[in-house]
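With one protein chain held back, the other chains of the complex are shown just where they sit.
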């Protein structure tokens, strides 16, 4: 399937960056795309990823990439190593396309068994005429994504890649009825999202977080009292710690890496 | 009129949430919509509503819903009660469609005499295959809105609703030449917007706000000195208190509920 054929009117590209919007950098990327393929729809996934936070970008991408139909091009530019020797990647996984720096931001997409096809972007014909040292989002990634959306084959962008950079993701551990995990993401509500998958948790499991007993896993925030900490299965399918109508990261003063222990019953 | 027929290329959906964008939750909603109806245009009205602030979301919605043409589907997900027994609503008012939790966020749309048609969303055929407990925006509201945009009739979503939740809006009072109102919204500039409608104010009215005399109502911020507080008719058609080139909410330390008194001449 090509990106072009998959959408009904010229393809679709999503943008995920840490540029903010107010300087016109993200708009410059959209302008480049519009110049190459004016009929392609461009969705701003976000431009508010914390600056340079590759892990946060990868987590966000994990929440939406598969929700889009096959043929979508997901463009990610959180690129603290721009201008260094880091490679530029394009990939196809389950019919969706990806364009991103090779810095681990695709780790949650390129999982074992995904059948990903990966190439290094080297072909100047699909880049801007002038490529700056500091803004590959505009000069390399955006035009390449636009060409993918018009149906250019992945293989034409450059040679295959078999060793993409991967972030070392924290892995939860299970021993008997006890599960140990860690906070891997803090969302915009201040919810502390762990790496413990829903499938590992039984209905009446008890949760201990940073040495505090949070009681049983709940179904929704409505099951907690206002201002109280609660553990539940979040919308991404993982155990998360939150405070009803409050900001858990701020109120509990906890961050990524904090341990959570679940006693399954 | 159906949403499909009203727009010229597959309908239009607006999104209003308190999700922010950086976690990929809003993008997941857009992806679901793209999967159902790739030709539908999706406008981000905002993802920056203060978390859980149903009143602020309702006020924002009031500023734009009627500016869009008939057939537009306005999707609102500010949903602190997600997972509780609160109902999911769909509505048609003046040819526009609405999809939102039944928590009062539609209060300013469902006014007396609006001729609204309202249903409870219960039909699983128009939801995602798996419905999570914590993210109905993605699993219930987005797919339902997408189906509405493709022309699905409102009645197919579920049974009629006659008693939607309504917020109790503060009502201004008039006694002789004196009008008493209250601040009901603080906008992003820090302007304090009251519930006193333009029609109640005469050209040379004098305004007292939190016991301070602000002088006569002005036409524009340009009529005030820089840094001075001023009362004028804002763009939504209500009296508002602002500071020229300043943030009134911060500089006056006032918020929702503060009284304003207008002496009409």
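Letters A and B mark the chains in the order given here, with residues in each chain numbered from 1 onward.
FYI, a contact is a pair of C-beta atoms (placed from the backbone, for glycine too) under 8 Å apart; a residue touches a chain by one contact, two chains touch by 3 or more.
Remember, it's a predicted structure, so these values are computed and weren't measured experimentally.
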item: Sole contact to the chain not displayed, among A:51, A:122 or A:251; value: A:51
item: Residue of A:21, A:114, A:178 or A:202 touching the missing chain in the full complex; value: A:21
item: Residue among B:44, B:216 or B:259 that touches the chain left out of view; value: B:44
item: Contact footprint on subunit A, counting only the chain that is left out; value: 9, 19-28, 30-32, 34-35, 38-39, 41-42, 44, 51-52, 80-84, 132-135, 138
item: Touching residues (missing chain, whole complex) on subunit B; value: 7-9, 12, 14, 16, 41, 43-50, 56, 59-69, 72, 185, 187-189, 219-223, 232-235, 237, 245
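Just so it is clear, only the chains that are shown with their structure count from here on.
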item: Centre distance in Å when subunit A and subunit B are each reduced to the mean of their C-alpha atoms; value: 30
